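The complex is shown incomplete by one protein chain, all other protein chains being positioned as in the whole.
As written, the chain order gives the labels A and B, with residue 1 at the start of each chain.
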Amino acid sequence: MQNLKDFKASKLAKIFNQFFMVSMWVLGIITVFFVLLLLFLILKDGLPYVTWDFVIGLPSEIDAGGGIGPMLLNSFYVTILSLLVSIPISLGAGIYLAEYAPDNKLTSTIRVCVEGLSSVPSIVFGLIGIALFVEYFQIGLTIIGASLSLAMLNLPLLTRVSEESIRAVPHSYREGSYALGATKLQTIFKVVIPVAMRGLITGLSLVAGRAFGESAVIILAGGVNASAEMWDFSLFSPGGTLAVHLWYVQSEAIVPDAKEIAHKSAAVLLFVVLAINLLFRIPLWWMERKMK
Amino acid sequence: MNDYINLHDVNLFYGTNQALKDVKLQAAKHEITAFIGPSGCGKSTLLRCLNRMNDLIPNVKITGEISVAGESLYGANTDVESLRKNIGMVFQAPNPFMMSIYDNIAFGPRRFGVKSKAILDEIVEKSLRAAVLWDEVKDQLKKSGLSLSGGQQQRLCIARALSVEPDVLLMDEATASLDPISTMKIEELVQQLKKDYTIVMVTHNMQQAARVSDKTCFFLNGEVIESAPTKTLFNNPEDKRTEDYITGRFG
Partner (left out) sequence: MQQTNSTASKMSGRHWRLMFSDQVFKWFCLFSAIVLCVVLFSIVFFMGKTGVLTFEFVKVTEYFFSLNWNPGFDETATYGAGIFFIGTILLTLLTLIISVPISVGIAVFLAEIAPTRLKETVRPILDLLVGIPSVIYGFLGLTILVPFVAKVFGTQLGDGLLAAALVLSLMVLPTIGRISDDSIEAVPQKYREAAYAMGCTKLQTIFFVVLPAARRGIVSAIILGMTRALGETMAVVMVIGNVPQLAESLVQPTSVLTSNIVMQIMAVPFESTWNYALFFMGFSLLVVALLLIVFVRIINNRSEVQ
């Protein structure tokens, strides 16, 4: 038998190790650099040329110089409507799972449903939107159809972040409240939700950003066009959003400046999505600073 | 060979926090040296200097001289991996890998290039026998190491450390998480291992040091207050603080 006592760590193992460390560093740095470069490229090719006229201007079918006003408005409008519908339900479901749910069959069924719903491909929500609003209610491709289809898409993620942030509130807070004679409802609203607010807002920004940029659902349930006039808040106007418009001008439009419009639209879209992700968090950072 | 392990003026800083102060210490070959002292006084830190495990913690700075068998541990071209192979370690909480008992033991030899199944079988049996675990597990080598009891897991970890045939075995409160019977078994085992290995153990338990070790070092706030043959240290401590500690007046 060989005597392991005299064995040394092999040179090869060390060389592999060195090589591995170097390649991991290279991979890490290249990835980060690449990601930042891509974001930069999109913003650089579009944002400097974005004018106010472009942002609130009407699109044009044939001539150059069209804007994205109604689409951008639709993006905000559809996002907000979808959140208005999905927030109460998701928050309710999240509170149920975190605060009430007993450990039984029903609860685990609900959990499976939340996970299942979150895995549903977004295009399926679009197909349901078509079936429900276009076919069954016969209202065509509208803001309301797009918003409600999008609301379904929001539900699972929003429920999950609600549950997680409420669950993360330490038990001692609740006990303190019960000790003062508060009911469960009072405890949830006066103690638990304020403490969970940070997580709730972060989660909300995640969902809002995703809803704002969603395209597959909107194309099917809201269509590719937006209202022909600005500041049209009718729920039954066409529901095309900026994300959809970006695809539309790239592939279907015949205006001569389609390329520029696409670049500018992409930059505006990315800018707003990043802003939604960051803006929501600024008050939180600020609050945390103050607490320290 | 009374200075088989030799430490001279070792200082260690975690960032700016000094955890070891001018430690001077010798340990003899084939003896059991025990570190005692209140928790947080730097016993584990010093033990981890002996196989350079502190290298894994960021912002650690070590000065001074540490050598084993005359070879400096912190030399410019020390082969850290080979060094760790020669100075095995057993931790406070049993930490067998999530693999079978067999693979746990074969893990080290495989990393050092042993491929033959026959030799691995031999090493597994030999190491498990040395750790007095063979009879209990010889029919279930394929079972997960995590399926064993706490005491068996710790002996599995000892067997794993022995599998690469180290010269020195470091044990950091290896019985702290075990019941009295498992503790006793491990103490007996350590006595047997003394024939072939030099052992340095940290213990939270003074009786254990008194029962098992040949030499005891008493630590306080990162300093070695007193180190002497175990009998001497427990019967005639020189330093007042050592006496206070071993008579249970603090700590």
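The rule is short, and it goes like this: a contact is a pair of C-beta atoms (placed from the backbone, for glycine too) under 8 Å apart; a residue touches a chain by one contact, two chains touch by 3 or more.
These figures come from a predicted structure and were not determined experimentally.
**Q** Check the whole complex and report which displayed chains the hidden chain contacts.
**A** Per the touch rule above, the missing chain touches A, B.
**Q** Looking at the full complex, which residue from A:L97, A:I144 or A:V192 touches the chain that isn't shown here?
**A** A:L97
**Q** Tell me which residue among B:I101, B:C157, B:I186 or B:L233 touches the hidden chain in the full complex.
**A** B:C157
**Q** Mind pulling the subunit A residues that touch the left-out chain?
**A** Answer for subunit A: residues 9, 13-14, 16-17, 20-21, 24-25, 27-28, 31-32, 35-36, 38, 41-42, 88-93, 95-97, 99-101, 109-110, 112-128, 130-131, 134-135, 152, 155-156, 159, 183-186, 188, 206, 209-210, 212-216, 219-220, 243-244, 246-247, 250-251, 262-263, 266, 269-270, 273-274, 277 touch the chain left out.
**Q** In terms of residues, what is the contact footprint of the unshown chain on subunit B?
**A** Touch with the absent chain occurs at residues 51, 53, 56, 58, 81-86, 88-89, 91, 93, 95-99, 107-108, 111-112, 146, 157, 160-161, 164.
Following the convention adopted for this analysis, only the chains that are shown with their structure count from here on.
**Q** As a quick test, compute the distance in whole Å between the mean CA positions of subunit A and subunit B.
**A** Computed from C-alpha means, the inter-chain centre distance equals 52 Å.
**Q** Applying the document's contact rule, which stretches of subunit A touch subunit B when the two form their complex?
**A** The touching residues are 1-5, 7-10, 13-14.
**Q** Under the touch definition given earlier, write down the residues of subunit B that touch subunit A in their complex.
**A** That would be residues 79, 81-82, 85, 109, 111-114, 119, 122-123, 163-165, 167 of subunit B.
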